[in-house]
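Yeah, one chain of the complex is gone here, protein chain that is, but the others are all in their spots.
Letters are used for the chains, namely A and B, taken in the order the chains are written, and counting of residues starts over at 1 for each.
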Amino acid sequence: MKKAVVFTVLLFVGAFLLLSAVQMRPFGAPTNPLMDDYFISHAQAEAAANNVVTSIVFDYRGFDTLGEATVLFCAVLGVVALFRKLREDEV
Amino acid sequence: MNGEMSVIVRTVTRLVYGLIIAFGFYVIMHGHLTPGGGFQGGAVVATAFALLLVAFGAAGIKGKLNAHLLQSLEEVGALAFLALGFLGIGTTFFYNLLANHGPIFGRPDVIGSNPGFLNTAGTLVWMNWAVGLKVMTGLASVVVVMLIGARKGEPE
Partner (left out) sequence: MMIGNFPFVVSILLVILGLYALLFKRNLIKLIIGVSLVETGVNLFLVTLGYRTGGIAPIYTYAPTQQPMVLPTPQALTLTSIVIGLATTALLLSFAVFIYRHYGTLDVRKIKELKG
């Protein structure tokens, strides 16, 4: 009984997702690429780098990279702190 | 029958792990010219550490990899990344101060398709190195701590 309810829920969610994926905009024609056209044409003059993706990650949107570095640091801190009380001697 | 890997695995690991570390440093260094950068190169170098741990086991690495040293290096990397963000605080946060007129890595870039010049992007190269150091030591310390912690407290 419970398995049938869960299966019906999965079927409805899957059908909703698939229907919205089929009816999206055509693949290969992005709408309103104004910001990315500015990045492509001005990245070599302002950031002086050949790689546009790296200049976006570290120069134009550097604040998001700071947040991501904080998340990685906190995850490593959490894993090391969880295993701390099992280590009697230092490695 | 002591649970170690065979002779072939250990010999190939001794030959190959230096090349993997060198390739990871290449990917970090050329982050502003080719696809790559800090995060990708740091993951490649952490893969070399994981290969060493798998091939030699926890007993072979006991005296060589120190978990406290790896954590201190990770903190140095995180603080260096934050300090580089504050370098151009006169204009805005995370401003590329050394881009076109700095002492090192300050040469202006040629517009259009060109073979890459290493001297170009300003603070991008220092930020690549800081994030690469942070990711490489962080992932290595996670792998080392999990292996030692899981091996020590087996369920009774």
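The rule is simple: a residue touches a chain if its C-beta (ideal position, glycine included) is under 8 Å from a C-beta of that chain, and two chains touch if they have at least 3 such contacts.
In this text the structure is predicted, and so the values were computed from the model without any measurement.
Just so you know, the chain we are not showing touches A, B across the whole complex. Those residues of chain A that touch the chain absent from the view are 6, 9-10, 13-14, 17-18, 21-22, 24, 26-30, 33, 35-36, 39-40, 44, 50-53, 56-57, 61, 64-65, 67-68, 71-72, 74-76, 78-79, 82-83. Taking the whole complex into account, chain B touches the unshown chain at residues 33-35, 39, 112-116, 142, 146, 149-150, 153, 155.
By definition in this document, only the chains that are shown with their structure count from here on.
If each chain is reduced to the centroid of its CA atoms, chain A and chain B end up 20 Å from each other. Taken in their complex, chain B has these residues touching chain A: 31-35, 37, 62, 65-68, 71, 74, 78, 81-82, 85, 93-94, 96, 99-100, 107-112, 114, 116, 120-124, 127-128, 131, 134-135, 138-139, 141-142, 144-146, 148-149, 152-153. Residue ranges of chain A in contact with chain B, taken from their complex: 44-51, 53-55, 57-59, 62-63, 65-66, 69, 72-73, 76, 79-80, 83, 86-88, 90-91.
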